[in-house]
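Left out: one protein chain. Kept in place: all the others.
Residue numbering begins at 1 within each chain, and the chains themselves are lettered A and B in the order written.
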Amino acid sequence: MAHMLELFPFLGEVRLMRQWAGMSDITPDFAPVMGLTPVENYYIDAGWGTWGFKATPVSGKRMAECVANNTQPSLIEPFKLSRFDDFSLVGEKGAASVGH
Amino acid sequence: MTSHPNKRLGDGFGAFIDVSKPVSFTFDGKAYSGFQGDVISSALAASDQWVISRSFKYHRPRGTFSLAGHDANSIVQIGDEPNIYADLRNVEAGMKVQPVNCFGSLKRDWLELLDRVGKFLPVGFYYRSFFKPRGAWRFWEPIIRRMAGLGTVNLNTPHGYYDKEYGFYDVVVVGGGQTGMAAAIEAVKQDKSVLIVDEAPHLGGSLNYQRLDGDGVRAKQMRDELTMEISKLDSIKVMTSTSATGLFTDGWVAITTEKRLYKVRGNSVVIAAGAVEQPAVFRHNDRPGIMLGSAAQRLMRLYGVKPGKRGVILTANDDGYGVALDCLDAGIDVTAIIDLRADPGDGVMRKQARHRKLKILEGHAISETFGHHHVRSVKVALINDDGSWTETGEEITCDFVTMSVGYAPNAALVSHGGGFFSYDDDIAMHLPEKLPRWCHAAGSVNGVFSIEACAADGARAGAMAAKDKDSIAERPADPMARFVNHPFPILKNPKGKDFVDFDEDLQSQDILNGMNDGYRHIQLLKRYSALGMGPSQGRHSNVNAIRLVARSEQVNEDSVGTTTFRPPYRSEKIGVLAGRSFEPVRRTAMHHRHLEADAKMMPAGAWMRPAYYQKGKSAQKTIFDEVRNCRENVGLIDVSTLGGLEVRGPDAAEFVNRVYTWAYTKQQVGRARYLLMTDESGVVIDDGVACRFDENHYYLTATTSGVDGVYREMLYWNARWQLEVDITNVTAAYAGVNIAGPNARKVLEKQCDDIDLSAEGFPYMGVRIGHVAGIPARLLRVGFVGELGFEIHVPASMGEALWDALMTVGEEFGIEPFGVEAQRVMRLEKGHIIIGQDTDGLTTPHEADMEWAVAKKKSFYVGKRSVDIQAAKGVQRRLLGFKLTDKNAVAPEECHLVIQNGNMAGRVTSVVRSPSLNEVIGLAYIEDETAEPGTKFNIRIAGGRMVEAVVAPIPFYDPKNKRQEL
Partner (left out) sequence: MKLMPCPLNGPRNISEFICRGEVTPMPDTECSDKEWSEYVFMENNTAGEVCEWWFHVPTAYWFIVRRNSVSEEIIETYTVADFFSKHVKEAGS
């Protein structure tokens, strides 16, 4: 917070009314887990790490397709849970988002 | 209204003020006067200024309501300070107080028209409006922004001084009222150190203003006794005018004043924070002049201010009668006491009120009030047997109304600490339960009200806290508790404006509409309607809303549940949370030499390093000149920040061999070898150089920002392997330089005579121990920049001397210091990667073109299995060198994308227009595992333009590495 005030000193006088914190879940490759699981009738769409909001329209549609047909739709194929089994981790192609 | 502005009550009233010290201030541009000890709202009330603000949504006039800073009505602005509670801030001479949320003036706010069109602004209306037709938001946003906010922020406000302090106590008692003081006194009997925290300027809590008996003497008597006893006990520290704003795990309490945050650790915590008086709900229950009974008592007892001349007392407990008696003692006319209870029983103060022949209407309520800027009359209703109500036709003229219908626990800290609440139907109040074992609740926060029960509860909690016993949800029997809280003090009015939440202007129908819209769960209802989300955080609205929900759903209040209180209990300035700014910085031994040479310093982790040495030219020209001088003459760079680790012992080689990817057990003494480190998932995480100075002694280097993590991981692995090896992080113990360039040897020879520095005596990738300028030194012939070079490590205290020695003898050879930027250019000309820039969190050695640094025949290293699995699959992308096909094209920048067939196929990780080669060179990930030198690809640069690049072999500069091997 002290660093924030170095950038915006005037915020020092502004009052904080309420705060809370929670754990943000992150997968090993910072990409979500979507689709089928080893458990029958149990599907997963998780691990977005608070970055999933923008993708909800398309991920909603593909997950609906997944649940309706019990298949892994091709668009979300790279995000399957089993990708970790053979180290097919999904990195961001365009950015070094997975920092050290 | 009053012809004697500021004449205060004397004699048993006005305990907090000093009438010998008047204080002048302004409010809304007008001059007012109060006394030292007054808060802003009491001084204004004394001068008959009751309207303090305009409500959030309907811009209704609002005024002093709780006098405890629990309501948003009392929010004002003082100069550049927004969001001050007029109930909590003392008046100071010359203070300029401004009202907030009024457009036009406080008296004539033209947004009051919203109050008349309330029908069109139902709960949650803003979810369904302002965005149609397309583009509508662009019209509405600036309007709404101007209307929003309870105050203004001056962007030029300087940062004030705030700091922090720590405290450690056996028992922390939150609340210095009757119960808190009893708890503290009891804890001291067990020889414990105790801290009492109270928000008011003096101990006593409600004993300072409440009436407990017919004669009105008991409260003060008890207060004096207890505070006297406390003052005699040395092991009790008292902090008044201080708020405990947050309770965290293991007794960590956040305690704040306006300027300081105390981080206090209590072995046990007693919460004796009291209870918050609750409003009744009826039509127009929010007019200025309508206040809580305790607010009227605070005005009189603490500040000597009359709440008015003719009052109507609404009550459902004996406290309301106490308010009436206080008014009589202050010479105020009590026109009527309206008791919601048909059968009010016989409290001691009710007895006295009846004895004094006051007009009392049992089983009645207020149905509506009148008056615009101030209440002027109320209408009376009879409560029928079935719970409905009928107006009687009686209208009572008055200039103030008080409400005493019950309390809710002031239990924010219980929530913070992880406790819960369950509603007790018997006493119509939430009670804390499931507190963490070290946290005890006592007093009215725990549903206990009578004097005797509070004393017992305080002593119980104090004793348990002192003895470190697990807390249990229990309380002494208190027969009086059932007669304190009315279970449903709500007269829902079909004409509306019966406010449940003053902050958000929520009427009782709004609550029901929210539920009808589908948000039936209290947590959803809160977020949908904004109930309890205003500055008062539900202190006056949560309970009545829960009662409405329960009745509507036909369930009991307990099953409705509650929302969660979060820290801070009192809003805190961000400055208080920030405190002072400490920016620890690590400096190398040569720091001052860099400053003297006019270096532009840059942070590298916590270290400061010279980026380049300023010469009055542009940065790029300066950097390229440094490169040129190094490659043509000799340059000197401070590399002290690089990680250094000593690994010593019989298993040293075995240890290094297991931790890094290459083969080290057969590494010769006197040789250096490249180090590459992977984690267990096979991802490259650090690199450096391993120097074997002895059979059992390795000196390893690591990256500046990676060494602490490398050290930690090494200790972890050896905790598992238990090899015979000692690992020490000596990064700060050594200072280091790299002297590089064709003249490097000539310079070094002048300062080093115990090492054979010739090409045969000290070949490339050799390591030696000797002396430079008489300083014991480790020498490494490594080549990050691609020139003849020696890295010299000396004890940190002698770094500056080493620098001076080399700079002095190097002068005749044209030695110049060079910084991190020049070094980065030169390493890129050699195609050397920088971990974390050219690698990311998923880069494996094969992707980074580093298979050569992975031992083929080792049976184990950390991450080996993962590296092998991924290598067997074949890489998806590779890090390759590139140049531009058109040497004059605009250079791309780092992270510009490689585009293939319209898709992202990689990115640039490093790029520079090389001064040595006069063309753009760089490294990029390319999604083509077959890519060989000559393969072309496109990079998309700024503006969406495409630039064509071609894969080029590495190193770009001195491809045969002759210069570094001189």
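Please note the rule applied: a contact is a pair of C-beta atoms (placed from the backbone, for glycine too) under 8 Å apart; a residue touches a chain by one contact, two chains touch by 3 or more.
Just so we're clear, the structure is a prediction, and the values are computed from it rather than from any experiment.
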Of the candidates B:E680, B:D694 or B:E948, the residue in contact with the absent chain is B:E680
For the chain left off this view, which of B:I869, B:A889, B:M904 or B:I941 is in contact with it? B:I869
Contact with the hidden chain, among B:S859, B:N888 or B:T930, goes to B:S859
Missing-chain contacts on chain B, rising order, are 248-250, 252, 658, 680-681, 711-712, 715-717, 719-721, 723, 729, 859-860, 865-866, 869
Where does chain A touch the missing chain, residue by residue? 28, 84-87
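As a working rule, only the chains that are shown with their structure count from here on.
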Once you find the CA centre of chain A and the CA centre of chain B, what distance in Å lies between them? 24
Over in the complex, which chain A residues touch chain B? Could you list them? 1-6, 9-20, 28-30, 86-89, 91, 93-100
Chain A-facing residues of chain B, complex: 80-83, 153-160, 162, 535, 537, 566-568, 571-575, 577-582, 681-682, 685, 706, 835-836, 840-842, 866, 869-870, 873, 877, 895, 897, 904-907, 909, 927
